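Data first, discussion second: the structure below is written as structure tokens.
Here's a slice of the assembly, chains where they normally sit.
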Amino acid sequence: MHYNQFLSLIDIFGTAAFAIAGAFSAMERKLDPFGVLIISFVSAIGGGTLRDVLVGNLPVSWLQNGTAILVIFCSSVVTMLFGHYLKQLQTALFLFDALGLGLFTIIGLEIAIKNGLPGYSCIALSTVTGCFGGVLRDVLLNKVPLLFRREIYALASIGGATAYYFLRRTTIDEDLSKIGCILLIFFIRWIAVRYALGLPRFYRDPAA
Amino acid sequence: MHYNQFLSLIDIFGTAAFAIAGAFSAMERKLDPFGVLIISFVSAIGGGTLRDVLVGNLPVSWLQNGTAILVIFCSSVVTMLFGHYLKQLQTALFLFDALGLGLFTIIGLEIAIKNGLPGYSCIALSTVTGCFGGVLRDVLLNKVPLLFRREIYALASIGGATAYYFLRRTTIDEDLSKIGCILLIFFIRWIAVRYALGLPRFYRDPAA
């Protein structure tokens, strides 16, 4: 119960952080308020929607989740009205985003396991859940997805998902290993941003 | 019966209007005839397809709907061959598009209600049905979706869907309220375009 309340809080703050990041991206592209709202929604629910569609968990979960819709709507409107103030909360937003990434990854993993998928597919689906809201957001905003050029983001999700996948097979308490893996993803993100770590990129061959 | 014939006519003309608008966008981007055909299809059936996938109404409906496929195919070919003449029919195409938006919105709403979804999801799905063909078209043509920058378009759909959602709970005749809401969406679109109404946009913060 104590754990679940903690997870519900992360869920709400993580959803809000994803929606706020989406709203900022959309406002930078000069969309109108309706466009900003749509991009907030896609950012926050896109990953879970794609996961639900791929495994056949239909109707997709947000259609039945009034809380998430309300949180996203309010986050988006608040960002439109008070964006300037929110920019001063960048650190807080980063923390929520990293916690959200952790939680959504673990939720995706559990749904994949419940559908009886093999291990590599479980980890793929959990990463899709955590990361693909941002990919869909960037596609709608006509940009090459940030995920493909970003400091260790998907890798944090993959690392935490793999850890949880193996911890579930041990006798360690499930809630404890869940929270442990969310924090693992959080810390990988924190270290990646703190030390500006990233994967090397490929450059266009000048002779090609 | 009389009502249904009227709705079937709107369905055909609306589908054609969506397909023709798609074909024009694709021709502007210098696609080859096959590309124009695909964009016509995506414009006309994209919204309904996304709705069917999200609620799990599979196989998606156009796979079984020979009439729609024929209408889209002919509209696209005619646009490729006689595009110059069609441009002089711009007013007629706008009227068909507005009627189509109305009808597809109401169809989406009925499918959502039949799936037992809560009210806000019904309205979201009906807007997806009416508007997201155009979003998918713009994504495939590598543009920021027009929907997010356009005069009152999605808002007309949301307005009509909300009105129908509440009218269905009254004792007013269902066919009558259906046609009333299609016309409501039509008139909101007409007024928005006639007076060049739109939502204010967000501008990139020059200091950001």
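Every chain is named by a letter (A and B) in the order it is written, and numbering of its residues begins at 1.
By our rule, contacts are C-beta pairs under 8 Å (C-beta built on N, C-alpha and C of every residue); 3 or more make two chains touch, one makes a residue touch a chain.
Predicted model, so just to flag it, every value in this text is computed and none were measured.
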item	value
Number of copies constituting the complete assembly, 2 shown	3
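What we mean here is this: only the chains that are shown with their structure count from here on.
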item	value
Sites on chain A touched by chain B in the complex	26-36, 38-39, 49, 53, 56, 58-60, 62-64, 66, 69, 80, 139-142
Chain A-touching residues of chain B, taken from the complex the two chains share	53-56, 58, 115, 117-118, 120-121, 124-125, 135, 139, 142-145, 147-150, 154-155, 198-204, 208
